[in-house]
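One chain of protein is taken out of this complex; the other chains stay put.
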Amino acid sequence: MVMENQKFILTKKLSTLIYGMIGIGVLSLAVSFLIGTGAERIAANLLLNTYYFLALGLIGLFLVTVHTIAESGWHTSIQRIGESMGSFIPVAGILMLLLFVFGGLHLLYEWTHEDHLDEILLKKVAYLNAPFFYIRFAVYFGVWVILAHFIRKYSLLLDKSGDLKYYRKFRIFSAVFVVTLAVTSVTSSWDWLMSIDAHWFSTLYGWYVFSSMLASGTAVLIILLIALKRMGYMGHVNNEHIHDLGKYLFGFSVFWAYLWFSQYMLIWYANIPEETVYFYERHKNFSTIFYVNLILNFVIPFFALMTRNSKRGSLILLPVSVIVFIGHWLDLYQLIMPGAVGGEASGIGIPEVGITIGFVGLFLFFVFRSLAKAPLIPKNHPFYKESLEYHTQY
Amino acid sequence: MYTSPLREPLIRGNKNYKQVTDDVLSPMAGKPSKYWYAGITLAGIALLFGGWATFRTVFYGIGEWGLNKTIGWGWGITNFVWWVGIGHAGTFISAILLLFRQKWRTSINRSAEAMTLIAVMCAGFFPLIHMGRLLLGFYIFPYPNTRSLWVNFNSPLLWDVFAISTYFAVSLIFWYVGLIPDLGTVRDRAKTKIRKAIYGFLSFGWTGSARHWSRHETVSLILAGLAAPLVLSVHTIVSFDFATSVIPGWHTTIFPPYFVSGAIFSGFAMVLTLMIVTRKALNLEDYITLNHIESMNKVIILTGSIVGIAYLTEFFMAWYSGVEFETYAFFNRAFGPYAWAYWIMMTCNVITPQLFWFRKIRRSVLLTFIISIFVNIGMWFERFVIVVTSLHRDFLPSSWTMYKPTVVEVGLYVGTLGLFFTLFLLFIRVFPVIAVAEVKGVLKSSGEQKKITDHE
Amino acid sequence: MNRYITAYYLDEEDLLKGLGQLKAKGLEIMDVLTPFPVHGVDKALNMRRSRLTRVAFIAGVVGATLGFGFQAWVFTVDYPINIGGKPFFAVPSFMPVAFELTVLFAAFAMVIAFFVSNKLGPAAKAVIHDERITDDRFLVVVKVGDGEGEENIKEIELALAEAGAEGITLKV
Partner (left out) sequence: MKEQYYKSLDDLIYDARQASSEPDAGDRKSILQMKQEAKSTGNSRRDFLKLFGFSVASAAIAVSCKQPVEKAIPFLIRPEKIIPGEASYFASTYFDGIDYCSILVKVRDGRPIKIEGNTMSSVTMGGTNARTQASVLGLYDNKRHKNPTYEGKKISWDEADDKIMLFLDEVKKRQGKVVILSSTIISPSTKAAIQEFLDAHPGSEHIQYDVLSASGILKANEKTFGKGFIPAYDFSKAELIVGFDADFLGTWLSPVEYTKQYAKNRKLVDGERSMSRHIHFEGGMSLTGSNADERYQIRPSQEKLVLANLYQELLSLNGQSGSSVPSSPVDVKKIAGELSSKKGKSLVVSGSNDVENQLLVNAINHLLQNYGSTIQTDIHLKLRQGMDEDMDRLVGEMESGQVEGLILYDVNPAFDYPEADRFVSALKNIDLKIAMPILGEETSEHVHYVCPDHHYLEAWNDAEVKTGIYSLAQPTIRPIFKTRAAQESLLKWAGNPVDYHTYIRKNWEENLFAGSGETSFDDFWNSKLHDGIYESGQLENGMLEFDAGAVDSALAQAKITSGDDSLELSFYTNISVGSGKQANNPWLQELPDPVTKVCWDNYAAVSPKLAEELELEDEQLVKINDFGPIPVIVQPGQEYKTISVALGYGRLNMGIPDGTVGKNAFPLIQSSNGIKQYHLPQVTIEKLDGAYQLARTQSHHSMEGRNLVRETTLEDYLANPASGNEMRETIKAHMKSLYAQRKFEGFHWGMAIDLNSCTGCNACVVACSAENNVPVVGKEQVIKAREMHWIRIDRYYKGDPDNPELVRQPVMCQHCDNAPCENVCPVAATTHSNEGINQMAYNRCIGTRYCNNNCPYKVRRFNFFDYTGADSMPGNRKDPAEMTTDLRRLVLNPDVTVRAKGVIEKCSFCIQRIQEKKLVAKNENRQLQDGEVVPACAQSCPADAIVFGDLNNEESRISKFFADERNYHLLEELHTLPSVGYLTKVKNKTI
């Protein structure tokens, strides 16, 4: 039974849970300071989580926009979830800005230590300097927030009136967002992540990070969808839609593995120290995470989602999505920690787990708040009806 | 099935099934036109030129080419990568678009796949001919021998052997499995006994049974699922040829996805070039409509933009790396003696496809045709830039040299163009250029007649 | 001696409707021949999902194992050579060939299985009930057993006619 005007209502129980999670996060942060966790490690954790959940927001919006410009019918039905994920982008921006301004920049990035830059880093000063870094920061968030705002605005206007003129605007902004994100996702990953290992470089890096986030974002979308369905919403979404999302998760996981292999193999093969230093560190001090990363993000989704049936229900898809969500958090962990904290000072403990739980809560808070603001079903979307009738033979 | 009113019909002219069959099969009957004869004559001459160049290369040696002590690969490998790239569109269209359920693929997948197979043949010719000792080329296969030698599994060139041959084989069976029902159609409409016998043989005893269809669809789908990563892997491995090396301009991690993207980009351009001519020549405008062209143009913008971002990323990273060799290699590309090639590449690959953001241009057959040729040229130059400008000035300036192709190298390239068009012209004579059964399958949901009834 | 009753439809939607009616009457339909795959026929004929995917999977696993194993055997057991200082057991180097062989094995095994299970092949002879099947006709084939009497045949023919089929013929 499809209830076209159904709206999401944040229940008391759910909001208690969310506040609890946020509370755990704040508490963990405090505890981390008290137990004398290194400032680098706390900063790195904050960066990890702000970036991770920012990326989930961006991916949520990316999935909405890319399907819009590709004129995909089926995706319309779950469009609201992606839009809501996007609502976290400004929050992440503020948190990240606070982190950088209050010492994080100096703690995390070697290139800010202007007094002792070596020959290589001196060559990069034109790009890696604090003012320019903040300018870029402002540009990224400025563009994302503005575009996210208009996309959401026209999506809602379209839903209200069904006027195709809003549909066209929605599409235009979607296209602009996709193009913008194609560039900014790459450069922002250089700025915030790659420049932690300031000497190192890899041309594939931006796409690698994006593919990681794409897989993770899809997993989160699936988790949210299944959660909403279990709460009794999204009745119009059937197994066919879930099947498609499952295929995405499968495909993006394989794509991530492909990029991982490409980058690793090429560096392994040429074995040029200026590049190998990166994996050398990860081999040496993060070897468990190095392999666990591959298992969680490739081996498990690949084999678990290979059959048709596993993708068509929540039984396998949900746990795999959770694994992938954790897996890519770990992936990000091993992108950040070796450079920012180092092998000895880092670990996985209260700061990591607690702060991450806090961020999950924060993320859910904004997503649900956003979901509650508009009908879950974009019933006036010109492709909505296609989405309802959607079924596929494979 | 419900279709949004925003969607444009994929098949024009209110066709019924019979008309579809007639339209597609009619070019196979009857005598070829004089244009066809002119085309095949031209292609044949090009092929002869290539034959002469092949003889010179094999008999006298690679010295017949313009290579030297520093530049070991020139036009040969440039052409190889170019052809392989072109050979990506067909399988991409039939595999990945099938997975993405893009219905517009049905009108073009058959000929695109044929083009793929021919292009891969042309491509495969170059790694063979570029060997100094072609006659001992079989060393490349890991066969048991008296010296108990195997091959070097570390070598990307060896990976190429496996990748290209697997790709060709899988593409071939994919194409042929798809062709079988249509060959049945041809058989059943054959007028002469010989034709009936030949197509009867080729159609493998196809009856159109529901069971056959069911398994056929499964096979097509799984083959698509296999071919999709395969198509990525092929150009990935081709990119490994360069990226595993230590040569600045070659060794860069972005190569695998960027090469794949470039391959699809160039493949679509070649499909457009061919299809725009073919639809006109064979009166298939109702099947290969402006919507098809527009859809392909959208893929061209997408892949072209990815390629453009990759160019810029590479350029930025060359500077950002702080490695003097890297920085120099890219500076040299843009401002060195081969800068003209670089700027041709930039213009054709990055700037021209951006014109497709305009709907008018996207839907203009003439402009699309012109731009598709530009892209073909640009992508050839991309490979030339990668192969030659990276090699001609690498680490030790003492060994820097220049490269200029000889007439023999030109001959080999022209020869493969000749082979390509010869085989394509033969293909359109003997096989249905459009997947008849697949088009019929989407006729109801995407044909014009459906639209009309819907809106009545 | 097998006998068949064939009848055709001119449109796949009519065919599906007709098949529904015939199924409701309990008529056992031997086969449906169509010019393109018509979705829904499989359900009407109670066909199972194809198991060709399993063939592909198993062959793929075999190909991967063989591809990886052979390379590893050559480099570590049979003839280890120092190539560029790389380890003998050079896992990243083995990946491309192993992958290609996986795909090659899976694809070929499945296609061969497809031909075998469908009894298709270069030498296969097609039973052509109607040459227009591959053009625009949707043919329903009902098998008539040896022992079936004329009455039964009539009944079937009637049922077909009622279900909107045309050109009902009895073939020997």
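Here the chain labels run A, B and C in written order, and each chain numbers its own residues starting at 1.
Note that in this section contacts are C-beta pairs under 8 Å (C-beta built on N, C-alpha and C of every residue); 3 or more make two chains touch, one makes a residue touch a chain.
None of these values were measured; they are calculated from a predicted model.
Chemist: Which displayed chains make contact with the chain that has been left out?
Modeler: Among the chains that are shown, those touched by the missing chain are A, B, C.
Chemist: Kindly state which of the options B:Phe49, B:Trp73, B:Trp104 or B:Phe356 is in contact with the chain not pictured.
Modeler: Going through B:Phe49, B:Trp73, B:Trp104 or B:Phe356 one by one, B:Trp73 is the residue touching the chain not shown.
Chemist: For the chain left off this view, which of A:Trp74, A:Trp190 or A:Trp268 is in contact with it?
Modeler: A:Trp268
Chemist: Touching the hidden chain in the complete assembly: which of C:Ala24, C:Val61, C:Ile81 or C:Val116 does that?
Modeler: In the complete complex, the chain left out is touched by residue C:Ile81.
Chemist: Over the whole complex, note the residues of chain A touching the chain we left out.
Modeler: Looking at chain A, the ones touching the missing chain are residues 267-274, 276-277, 279-280, 283.
Chemist: State which residues belonging to chain C touch the missing partner chain.
Modeler: Given the touch definition above, chain C has residues 79, 81-87 touching the missing chain.
Chemist: Provide the residue numbers of chain B that touch the chain removed from this figure.
Modeler: Contact residues on chain B toward the absent chain are 59-63, 66-73, 127, 130-137, 139-140, 148-152, 154-158, 161, 241, 244-247, 324-325, 328, 391, 393-402.
Everything that follows uses one rule, which is that only the chains that are shown with their structure count from here on.
Chemist: Per the centroid of Cα atoms for each chain, what is the distance between chain A and chain C, given in Å?
Modeler: Inter-chain centre distance comes to 42 Å.
Chemist: Report the inter-chain centroid distance for chain A and chain B in whole angstrom, where each centroid is the mean of the CA atoms.
Modeler: Roughly 35 Å separates the two chain centres.
Chemist: Hunt down the residues of chain C that sit against at least two other chains at once, touch-wise.
Modeler: Within chain C, residues 53, 93 contact more than one other chain.
Chemist: Could you tell me which residues belong to chain A and also touch two or more other chains?
Modeler: 265, 269, 393
Chemist: With touch defined as at the start, can you tell me which chain C residues reach chain B in the complex?
Modeler: Where chain C meets chain B, its residues are 12-13, 31-38, 41-42, 45, 47, 49-50, 52-53, 56, 60, 70-71, 74-75, 78-79, 83-84, 86, 90, 93-94, 96-97, 99-101, 103-104, 106-108, 110-111, 114-115, 117-129, 131-136, 139.
Chemist: Using the touch definition up top, name the residues of chain A that touch chain C in the complex.
Modeler: My answer: residues 261, 264-265, 268-269, 306, 308, 393.
Chemist: If we count contacts the way the header does, which residues on chain A are in touch with chain B in the complex?
Modeler: Residues in contact with chain B: 71, 73, 119-121, 123-124, 127, 164, 179, 182-183, 186, 190, 199, 201-207, 247, 254, 258-259, 262-263, 265-267, 269-270, 272, 274, 382-383, 385-386, 388-389, 392-394.
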